[in-house]
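Let me begin by presenting the structure, written as C-alpha cells, before commenting on it.
One protein chain omitted, others in place.
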Amino acid sequence: MRGRPLLYTSYRADMALLNTPAKRVSLGLLVLLGLALPFLLQDSTLNLLAMGCVAAIGAIGLGLVTGYAGQVSLGHAFFFGIGAYTSALVSGETGVRTMGLGVPNLLVWLPAAGLVALLFGVLVAPLATRLRGLYLAIVTLGLVFIGQHVFGEWGSLTGGTGVGRAPARLELFGYDVAATDSMGTREQKSFWLMFSLLIVFALAARNLARSKVGRAFTAIRDRDIAAGVIGVNLSRYKTIAFAVSSFYAGCAGALLYPLVGFIEPGTFSLLLSVQYIAMVLIGGAGTISGAIAGAFFITLLPSLTRGLQPLVPFISTSPTELPNIFQVETILYGVLVIGFLIFEPRGLFGIWIRVRTYWKTWPFSY
Amino acid sequence: MRKLLVIALVAASLTACRGGETTTDAGGIKTDVGVTKEPCPQAIDQAKGCIYLGIISDLTEGPFKALAVPITEAQKAFWKRVNEAGGIGGYEIDVTKFVKDNKYNPQTHKEVWDQIKGQVLALAQTLGSPTTAAIMSDLKSGNVVAVPASWTSQWAFDDVIIESGANYCIESMNSLDYAVEKYKSKSVLAVHYAGDYGDDAAAGVKFAAEKLGLTFSHLKTDAGADKQAGAIAEIVGKKPDLVILTTGPTETATIVGQAAARGYTGRFIGTSPTWNPALLQSAAAPALLALYEQSAPWNSWTTNTPGHEALRKALTGVTALSEGYTAGWVWSYPLKAALQKATANKDLTRAGLLAAVKSLDSVDYEGMLPTGAGNFKAGATGQVKVTAIYKPDKAGVTGVSLVKDLFVGPTAQAYTLDSACFNKL
Partner (left out) sequence: MDELLESVVRGLGRGSVYALLALGFVIIFKATRVISFAQPAFMLAGAVMVTYLVGPLGFWGALAAATVLTGLLALGVERTAVRPMVGRPAFVVAIITLGVDIAVRVIVNAYIGNDVRQVGDPWGLSRVELAGLIIEKRDVARIVTAAVLVAALFAYFRFTRMGLAMRAASYDQEAAMAQGVSVGGVFAVSWAMAGGLAAVAGTFVAVGENVDGLMWTIALVALPVIILGGLDSPAGAVLGGVIVGVLQELVAGYQSHFPWLGGNISVITPYVVMLIVLLVKPYGLFGTREVERV
C-alpha cells in the first residue's frame, strides 16, 4: 500500500488510534519537541507550559463530556477542586490547620484524586442525565457554588477561605520531582512529567473516543432522541461521560496546584469552569487535539497580553490613570476571546482544517 | 557535528536559564539579581546604577483593588523620594518597570512572579496572603525579601517577609482593651471574613475576651453588601455590647447602617480596611458617626510627623485620599533600611539583603511608628504592638479624626505571639 497512504484495506486500519501516517509522524515530532523543550526555554516559560499540559488534561476531560457527548458542564471547577483536595489530603502531612494522610507518592494520590472526582461525577449524573442544554449548564454551575461553600467551610481539609493549604507533592517512590538536582531543574523535570502524563491521558481519551463508547457519545450529541431510538442507553452513556470527564478533571486538579504552589478554596469558581469551557470552544469542540490547543492558548494568553506592554508605549503604566496597561491587558483577554470565536467559530482546529485543505489541494486551492 | 551542536545548545540554554552571576561593582558592593550598572529607566542621576524591585498587586478587578492602587502609588512616590535624596549606595531604585497585576489569584501571582523573578532584587509589594503563599517557597529558597500588603500575624514567622505595624490579632486585642475601658463592654461579637484577615482578628478578640472576662462569639461573613443579612440578624438578635468588624468598606456600611436601623445601639470597632472616607456620603453615615470607630496600626494621613509630612509632600495633588497611601508609604521603610544596611555591608546580593534584614534591630520610620519598631532581628517577639483609635469625622481629610493616639493595651502587652493567630480560632 506504499504511496497510497489514505487507502484503508480494513476497518481496523481505518479506526486505528493514529490512522494516517501524517498523524503518526506529527505525534512523533511533537514528542521529540516536548522532550527537547526544557533545554531550549527559560524555566519560567517551562512552568507555564507545564501548567498548559495540565490544563490540557482538564480540557480533554471537559471535551469528552461537552465536545463529544454534547453535555455542557459548567461544573468542571468543582471536580477540579475535589481532585486538588483529595491529592493534597493523601499526600500532605497533618499540620496545625489541615489534615493529611502522608502518602506523597504520585502514583497513589493521582489515581485517588481522579477516582474520588469520578465518584462525585457518578453521584451527580442522575440529575444531569435528566437535563439538557442550558438547564444542565446552570445546574452544574450550582455545583460550583455549593462546592465553594463546602470548600470554604471545611477548614480541616482545605485550610478555609483566604488561608488555603499546601498542594500535593510531586514525588515518585521517594524521588522528589519538584527539586532541582543533577537530572535537571525543578521546572524541567515537572515539565517532562506533565508532558508525559498529557500524552498518556490524550491517547487514552482518543482511544475512548474511537471506541463504542465514543460513538455512543457522538450519537447522543448529534441527536439524543435518535440515539435512544437506535438503542444507545442514554442515561448509561451520559453517566459514563460525566464519570470520565470528572476523572480527568480530578487528575488535572491534582496536578495543577503543585505547579502553582498553593490551593485556595476561592480558586474553584465559576471563572475556572468558564476558562475550561473557553479552552474547549476555542480549541474546537469534539476533538482531542483541539482541546489541547485551546488549553495552551488560554493558559498562555495572559502572559501574551502582559508581554504586549512594551508594544503600546502610549498607555500609562500607572494604575491610577485611565486607561492603564493593566486594564488594557484584562480587556484584551476578553476581546481576544470574543474576536477569536467570531472569526473562527470552529476554533483552532478549524484553522488547522483550513490550512490542511489549502495545502492538500495546492496548487488548485481557492 | 550535530551532536556537538545539540550539546552546545543545551549548555548555552542551561546557562541562559540560570543567570544571576555574582559580580562586584566599582564601589566594592557584591551584587547578583536585579541590580544593574546601567541607570534606571527614569533615572535622576544617570551615573548611578539601578536596583529593580517588583510590585505584584491587585490592580484591576480583584477585591482589594481600591486599596491596592493607592498602596502602589504611594510606594512609587516613596522610592522616588529616596532617589531624589541620592539613592542608596550609589544606586537608584526602580519600582515602575516590574509592576504586575495578580487579580488576587494565586495562579496569576505565581505566573507573574515567574516572569519577573530573574530581574528583580526584591519585592516592594506582594499583595494578599494566599497569593503570597503561592510564591513563598520560591522566595525562601531564593532568599528574596518581600514587603507584604496586609497585617496578618503569619508574617512574623516568615523571615523573608518584612512587615510593619501591629497585626490584626494584636490590633483587636488593643481594640478590646480600649472598649472595655471606655464603654465597659461585657460581651463581644466578632464579624469577620474568612481567612487570615478576618480569622486573625477574631482570634485576637477571642483571646482578649477570655483574658478580660467578656462573653465572646464570632460569625463568618462573605464579601458583598447583599450577603450581610445573616450578620445583621445575628447582631440584632444577640445584642452584644461590642462588635469587632473585619470586612470591607461596603460591608461595614451595610452592617452598621442596618443594624442601627433595626435598633442596635452597641458599639462597632473595625480594623483599618473596613473604612473608606466615601462612606460618609452613604445612607449609613449617621449610624457610622454614632456607633463606629476604627482601629489603625499607625496614625492617619494628617498626622504631624516627618514621615507623614514627606508623604503629603510626595503625593500633593492626589484627590480621593485614602489611608491606602499611608499604608503603602509606611510599609516601604523596612526595605529601605535593609537596602541601606546591605550596601553598608557591601553585599547587595539577595542573600546579602536577607542577612541585612535579619540583622535589623530597628527601622527609622521617621516618626510614623514609635522608635524600636521594625525589630526583625528578634523575629516574632520583636513585633510592634501599637494601635490608634479613630472615629468618623466629616471634617477629617480622610474622613476620620483621632480618638486615642498610638497605645499598647495590657492584653496585647502580655501576649506572646508564638504562632499565627488565625490557627487558634
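We just call them A and B in the order they show up, numbering each chain from 1.
The working rule: contacts are C-beta pairs under 8 Å (C-beta built on N, C-alpha and C of every residue); 3 or more make two chains touch, one makes a residue touch a chain.
Everything quoted here is computed from the prediction, not taken from an experiment.
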Shown chains that the omitted chain touches within the full complex: A, B
Missing-chain contact among B:Ser57, B:Asn102 or B:Thr250 belongs to B:Thr250
Residue touching the undisplayed chain, where the options are B:Lys97, B:Lys220 or B:Arg267: B:Lys220
Kindly state which of the options A:Val139, A:Ala179, A:Ile199 or A:Ile351 is in contact with the chain not pictured. A:Val139
Out of A:Ala125, A:Ala243, A:Ile277 or A:Ile292, which touches the unshown chain? A:Ile277
Please output the residues of chain B touching the missing chain, sorted low to high. 60-61, 63, 65-67, 69-70, 194, 219-227, 229-234, 237, 248-250, 253-254, 257-258, 260-262, 276-279, 281-284, 287, 320, 322, 324
Chain A residues touching the omitted chain (full complex): 72, 127, 130-135, 137-139, 141-142, 145-146, 149-150, 152-153, 223, 225-226, 229, 270, 274, 277-278, 281, 285, 322-323, 327, 330-331, 333-335, 337-338, 341-342, 345
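The rule is short, and it goes like this: only the chains that are shown with their structure count from here on.
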Counting in whole Å, what is the centre-to-centre distance of chain A and chain B, each centre being its mean C-alpha position? 36
Seen from chain A, its contact residues with chain B in the complex are 39-44, 47-48, 51, 96-97, 152, 160-164, 185, 259-264, 266-267, 302-303, 306, 317-320, 324, 326-327, 329-330
Interface residues, chain B side, partner chain A - complex: 9-10, 13-14, 16-17, 57, 59-61, 68-70, 72-73, 76, 96, 99-101, 103, 105-108, 110-112, 114-115, 117-118, 129-130, 133-138, 193-199, 419, 422-423
